[in-house]
Every structure is written in C-alpha cells, then in structure tokens.
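One structure coming up, written as structure tokens, with questions to follow.
All protein chains of the complex are present and in place, except for one that has been dropped.
And then subunit A:
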Amino acid sequence: MNIVVCVKQVPDTESPRKLKSDDNTLDRAAADGVINELCEYAIEEALLIKEAHGGEVTVLTMGPDKATESIRKALAMGADKAVHLVDDALVGSDALQTSYALQQLVGRAGADLVIMGSESTDARTGVLAAMLSERLGWPQLTLANKVEIAGTAVTIQRQTDTGFDKVEASLPAVISVVEKINEPRYPSFKGIMAAKKKPVESLSVADAGIDAGQVGVANAYSAVVDHADAPARAKGQVVGDEGDGGVKIADFLASKKFV
C-alpha cells in the first residue's frame, strides 16, 4: 500500500509568530520552523499501517527550503522517501491553492491512502483534508482517533464534541488524525543516520504540473487586508490565599455580575 503523509513546517509556537507588514503573509524568517505537531501523529499512524499491512510511506511537503528539516524528521521516524514542493511561486498560497497543489502531488505519488494532521498550529483552518478529499473524489475520514484497515475497507473513529462516530469507507481515502490517535515515536540514532540516505525529490511548480497561475498570494481566493497586534490585556489583580481565596473570587464574580 502506498501511503502518503502530508507534512507542514510551521513557525514554532514558542517563538514570535507574525505576519509580514508588506503583504500580510506569514513571516517565516521571524520564527524557528518546526514540524507541525499533528503531522507527527499522521506519520506515526502511517508507519503503524505500513508495519501491519506492508507498503511504502512517502512524505509530501510544500514549503520553503528549510522545510527539509521537517522532511528529515519524518524520514528519521521511518518514512521511506519524500517529495518536497518548493517554489517561490507558492508563497502566500491559501488553503484552496494548497489543496490544489497537494492534489497534483498525490496524483504523482500514486497513493492508496493520504494521511495528515487535522490542522496546523499556524493557520489552524482545519479545512485541508476535507478540501483534498473533495478534489480527489475520495472519502473523507477526518478527525480520526482510531483507524482500522481490512483489505480495502477503512473504518475510523471520528472525534466529535460528544464522543465519536464510527465511519467506514473504501480505499483510496483521505484520513486526518487528532492527537489522541497514537504516541509518535522518537527518531532513533539509527533512524537519523538512515534518513540521510533516503531519497528526497525536490520539485518546482512546473515539475509537479502545477499551474503557476493558480497558486501564490496574487492568485489567492482571499486576501488579508491588514493586521495588528491584539491589544494587551489590562493587568489584573493577583492575591495570595489567606484561607479566604474562594470568598475573594466570589466577591470578584459578584462585582462583575457573574453571581
């Protein structure tokens, strides 16, 4: 089975994240890049499926040169090979454009199964797996906290606000995962060394058969018109508990008419 994992490099939440002042796109230089956390869960799930059912795990990344760091991590965890779509024409692409680009990459890779995190920590749109499923015409098995495969039948538990739904479909399919699904492995030293020899194919937009007129900030379906730092919160009052901490909070709640 050919399993494709879509991986995104994102600005580290612990470092300053901002938009650029000129075109309101993400300032990737301002922050350290890390692999999006939920992508690690997607890689882990792909490796578990491969270990149970055989096949090959291919990592797809769209992003700048330094996204190779995230590719190396995925390969060190155990993915077999990677495809890196890197082209200045892609800068500022929105989710619709990204899903279009990924569709071309998935088509090239000949996947039976696409796995990705349910959202990224930077944009947090949570739409990409659904969009890709729509574009590919494959079933949407999103927000999975458990995946079971038997032959070409796939069953997942889809996380809901009240518990989970059981959802079934046939391969090929698009799966997105939530963090509850597994515990991503740490790359071993052996894995890190092996990753250096694994193939990474670097593609331009033209190489991937992507129409440059469909991607990039100038062709986006939406535009950020302005941005500003959120106003700082007024400094609140912090008191020590002298046996009456609960009463003091109740007084505060009463002053704000919550009780």
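Quick notes on this one:
Keep this in mind: a residue touches a chain if its C-beta (ideal position, glycine included) is under 8 Å from a C-beta of that chain, and two chains touch if they have at least 3 such contacts; residues count from 1.
The working rule: contacts and distances are computed from a predicted model.
One chain of this complex is left out of the view, and of "Electron transfer flavoprotein alpha subunit apoprotein", "NADH-quinone oxidoreductase subunit NuoE", "Molybdate-binding protein ModA" or "Fe-S-cluster-containing dehydrogenase component", the protein name its UniProt record gives is "Electron transfer flavoprotein alpha subunit apoprotein". Contact with the omitted chain, checked across A:59, A:131 or A:149, is made by A:131.
Although one chain is not shown, part of subunit A still touches it, namely residues 13-14, 17-19, 24, 37-38, 94-96, 99, 118, 121-131, 133-135, 137-143, 145, 155, 157-170, 173, 178-180, 220-230, 233-234, 236-241, 243-250, 252-254, 256, 258-259.
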